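Contents: one structure, followed by commentary.
As you look at this complex, bear in mind that one protein chain is not there, while each of the others sits in place.
Moving on, here comes chain A:
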Amino acid sequence: MYEGAIQDLIDELGRLPGVGPKSAQRIAFHVLSADPADVNRLATALRKVKDLVRFCTTCFNVAESEQCRVCRDPRRTNEVLCVVEEPKDVVAIERTGEFRGRYHVLGGAINPLEGIGPDNLKIRELLFRVGTGEVKELILATDPNTEGEATATYLALLIKPMGLTVTRLASGLPVGGDLEYADEITLGRAFEGRRAV
């Protein structure tokens, strides 16, 4: 145990995800010996993230103003809407450079074990957006696990009757790898889900 401020800092750092007590101590002493200007910049960044970052009122992605960058971009089409669980999924899909439509961030997936139902997600807002009639295709890009699949099925059941195309991202083997290196569960499933060419 250290005294006062340094121990406070170690404690706070230790509460961050992925930071254990040893790392927290190392970071705290690094901060202590760092240039005051650097430390100020870090402190400002920490304060700003809470003060300035908001959630886009349209798609619920992280944003710095009323709307996020994707929603503000006039070159994008409103006809295709991609539904994801978290803001980090938006970043992942943006990196592909393939998608030119808009996003909708649910803020999680249906998970009864953690008490998360449709009411806790931005689903009503999604229905509202889809209901305007501008959207022609809805892409369900929730995670390929039990909860993500359940969320996708729930949305599909809800939205398909509204008459638009609903699609789900494909899952299977990673590209660029060798077939022999895929583990037998992934490969076995890809085999099950094979399609005609």
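Quick note on the criterion: a contact is a pair of C-beta atoms (placed from the backbone, for glycine too) under 8 Å apart; a residue touches a chain by one contact, two chains touch by 3 or more; residues count from 1.
We take it that contacts and distances are computed from a predicted model.
Novice: Missing chain, UniProt name, options "DNA replication and repair protein RecF", "Protocatechuate 3,4-dioxygenase alpha subunit", "Molybdopterin synthase catalytic subunit" or "ATP-binding protein": which is it?
Specialist: For the chain not displayed, UniProt's protein name is "DNA replication and repair protein RecF".
Novice: Please identify which residue in A:G20, A:P174 or A:G188 touches the non-displayed chain.
Specialist: Among A:G20, A:P174 or A:G188, only A:G188 touches the chain that is not shown.
Novice: For chain A, which residues touch the unseen chain?
Specialist: Looking at chain A, the ones touching the missing chain are residues 110-113, 115, 117-119, 146-147, 149-150, 153-154, 157, 183-185, 188-189, 191-192.
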